[in-house]
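With one protein chain removed, the remaining protein chains of the complex are shown where they sit.
Note that the chains are named A and B in the order they appear, and that numbering of residues resets to 1 at the start of each chain.
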Amino acid sequence: MWEKIAYVALVKVHQQVLEVRTSGRSFTNISREVQQVVAQSGVSTGLCTAFVQHTSASLVIQENADPAVLRDLARWMSDLAPESRHWEHDSEGPDDMPAHARSALTRSSEGIPVARGRLVLGTWQGLYLWEHRATGHRRRVVVHVSGVS
Amino acid sequence: MWEKIAYVALVKVHQQVLEVRTSGRSFTNISREVQQVVAQSGVSTGLCTAFVQHTSASLVIQENADPAVLRDLARWMSDLAPESRHWEHDSEGPDDMPAHARSALTRSSEGIPVARGRLVLGTWQGLYLWEHRATGHRRRVVVHVSGVS
Partner (left out) sequence: MWEKIAYVALVKVHQQVLEVRTSGRSFTNISREVQQVVAQSGVSTGLCTAFVQHTSASLVIQENADPAVLRDLARWMSDLAPESRHWEHDSEGPDDMPAHARSALTRSSEGIPVARGRLVLGTWQGLYLWEHRATGHRRRVVVHVSGVS
């Protein structure tokens, strides 16, 4: 089964910076805020790119139904890049280098197509900003939308 | 060495949903199907974005030559996010939470430039849909192509 949409037109380009206040080691579902940017862009068919301007917080698309999924992910990631490891870079605290490592394993940017003015996220998908530092921060996510109306 | 292509033109935008039937814990090479979408788009120079609408299957670009590479990847990933770990989220079976974890480590979206009407995949690169669940599923990959003809 194929669904097709095709256009030849002038391009619409829209960009906004989304500021997100996080709490320490947490997931913030930013799907709604990013969808609002898409709505404001007026783009009907196109591509939305989210980009996080940090290396100790990252993006990940995960299940938005059972919160236990996110708790499991957080615990498992803590074991994969543990604070208890000896890290040479420790001047910014024991949580900083694990935060960089966890960011390297997840996403700095995510590209999500837009159809009929909406992000094509699956039913159970949420776009999350994953704060890897132990304390909350003010994080910047650049949202870029381009396409046709 | 630099190769350059540059255009100012009307944009072409093309989108299709690709349905992929997978078998359990497997790699499906979808390079050809995605290239077909690029061909149908009529885009000569542009960007193709593949996006998987699930959080227990993911995308990865890997070697398409020796199948042992994929077998090694699968075994190693099984150790990295094992079923034997205690996961809080276990209501959908012991293979579900490892599938989410393995998806978090690989890709939900991949952006591949298009040149002369073709994905610029390297000689040994294939784009794979990685099914992380123990049984086969019908998976949806949204393919978005934009650029100029």
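Quick notes on this structure:
Note that in this section contacts are C-beta pairs under 8 Å (C-beta built on N, C-alpha and C of every residue); 3 or more make two chains touch, one makes a residue touch a chain.
Note that the structure is a prediction, hence the values are computed from the model and not measured.
The chain not shown here is touched by just one of A:5, A:68 or A:142, and that residue is A:142. Residues of chain A in contact with the chain left out of this view: 10-19, 40-42, 47, 49, 51, 53-55, 80-81, 85, 87-89, 91, 97, 100-101, 103-105, 107-111, 140, 142, 144, 146, 149. In the full complex, the hidden chain is touched by chain B at residues 1-11, 45-47, 60-63, 66, 68-69, 71-73, 76-77, 80, 105-107, 110-113, 115, 120-122, 124-125, 146-148.
FYI, only the chains that are shown with their structure count from here on.
Centroids built from CA atoms put chain B at 18 Å from chain A.
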